[in-house]
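Other chains of the complex are left out, but the ones given are in their true place.
Per-chain numbering from 1; labels A and B assigned in written order.
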Amino acid sequence: MQGQNQQQAYDRGITIFSPDGRLYQVEYAREAVKRGTASIGVRTSDGVVLAVDKRIRSPLMERSSVEKIHKADDHIGIASAGHVADARQLIDFARRQAQVNQLRYGEPVGVETLTKEITDYIQQYTQVGGARPFGVALIIGGIVNGEPRLFETDPSGTPYEWKALAVGADRGDIRDYLEEHYDEGMDLDEGVDLALAALASVNDDELSPEGIGVATVDVETETFGQLTDEEKEAHLAEADLLDTGEDADDEAEDEDATEE
Amino acid sequence: MQGQNQQQAYDRGITIFSPDGRLYQVEYAREAVKRGTASIGVRTSDGVVLAVDKRIRSPLMERSSVEKIHKADDHIGIASAGHVADARQLIDFARRQAQVNQLRYGEPVGVETLTKEITDYIQQYTQVGGARPFGVALIIGGIVNGEPRLFETDPSGTPYEWKALAVGADRGDIRDYLEEHYDEGMDLDEGVDLALAALASVNDDELSPEGIGVATVDVETETFGQLTDEEKEAHLAEADLLDTGEDADDEAEDEDATEE
């Protein structure tokens, strides 16, 4: 109990270190990320893939309003997991930064550059008082000069580059799946298949086209695009992951794993 | 009791995460929404419907002063539930944003655009210190370019799009009713009927024309309008929902479910 009391002493303040050098508010913000449904990113030889779980709470809710995949610029997409309203703030920030870069330098912003502008912004909310950290993780994928790049931002403001990754609920299990099946030589289609299989691996191996979102940026066009329901269904059917149950089945039963 | 104490530690501060990644102040603001009487939105093929419960505390109070349906712009209406004074702030903000949009771009603001400007504004009150979240939920319905749209904003600042929804008291029961009876092919009149039936379902299946508010935006005129008492009475009578008791009966008995 002593330990518990001691912890309480440090996790109430926003921006202070605990005796063992941890920032509890940042760690709790990571818990907020885990409360959101999973998002996945996969980098392939000819593009990047973003795939997200779009479970909804009611058949009356429009799935399209569960915004988990965002276009940051023509050549960069962002998938988010965690506190939705916080994600929107970061997406808005990312879009403004991308425009500023285009205007200032006359060329598209680099994926790494944009990621680091976002993480520096996030870091401010973990060091200066008067605000809480952002409760959201982003997967930022895009192509500049033919090179696919895939980054993660977490609530501490640290940028990581990945070949493939997951954020949000079931992150650990999905990562295990990705580590086992990832192959750097994959093409974009195989990347989509891997992302969907990884997402299905924590959903009883069944997904419905409407319950997921998939976007890609390919090296040829360097353009962000989302897959249609038909394209998603084709991928799922081919991989034998298509949910054959009724619509309501892919609604969230576990409120904890729904975007809030 | 330990659990309870632990919770207390996190819900006093406005903008900090709890160890499990929740923002208690935002969740308590949702409770403030539930303390308000219900508001309902229904999207039909030829327009959107807003319907609200306008229970009052005394026959001497003017029902018209219980403002739960607001005109945000010619083509957009907003229904609110929860803390009335907070709702007024958001409605004022929405109206200003709609005017700014008209002035800047020379065309009516989009329903989704306006919703997201509102939710971004709400989010600020959940992250930056020195203020509490807004204790109100809004249903924002309107028509732009012939397309009916229906959105919800909640105290976290998340925008959701719905086919039909309820906010405020009895939200869960009304949503069950809507899920069971909603049909995307409904016309506007059927949409009004559904909204009133859903509201009546948690009011002993009886409503008085004065005790409710109903507004619509139809695709043809793209113009917000409120139903007269006669129109409301006709709808209720037709659906056999007309309250035949005396006036005082539809006054709030449960103080908790009255707008404050």
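Here is the rule we use: contacts are C-beta pairs under 8 Å (C-beta built on N, C-alpha and C of every residue); 3 or more make two chains touch, one makes a residue touch a chain.
A quick note: this is a predicted structure, and the numbers were derived from the prediction, not measured.
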Quick tally, homo complex: 2 in view, grand total of copies 7
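Note that in this section only the chains that are shown with their structure count from here on.
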Given that chain A and chain B share one sequence, their CA atoms superpose after a rotation (degrees, nearest 5) of 50
Chain A and chain B have mean C-alpha positions lying a whole-number Å distance apart equal to 31
The chain B residues in contact with chain A across the complex are 2, 6, 9-10, 13, 15-23, 116, 119-120, 122-123, 126-130, 151, 156-165, 175, 178-179, 182
In the complex, chain A touches chain B at residues 1, 4, 8, 11-12, 14, 24-25, 28-35, 58-62, 64-66, 83-86, 88-89, 92, 125, 129-135, 259-260
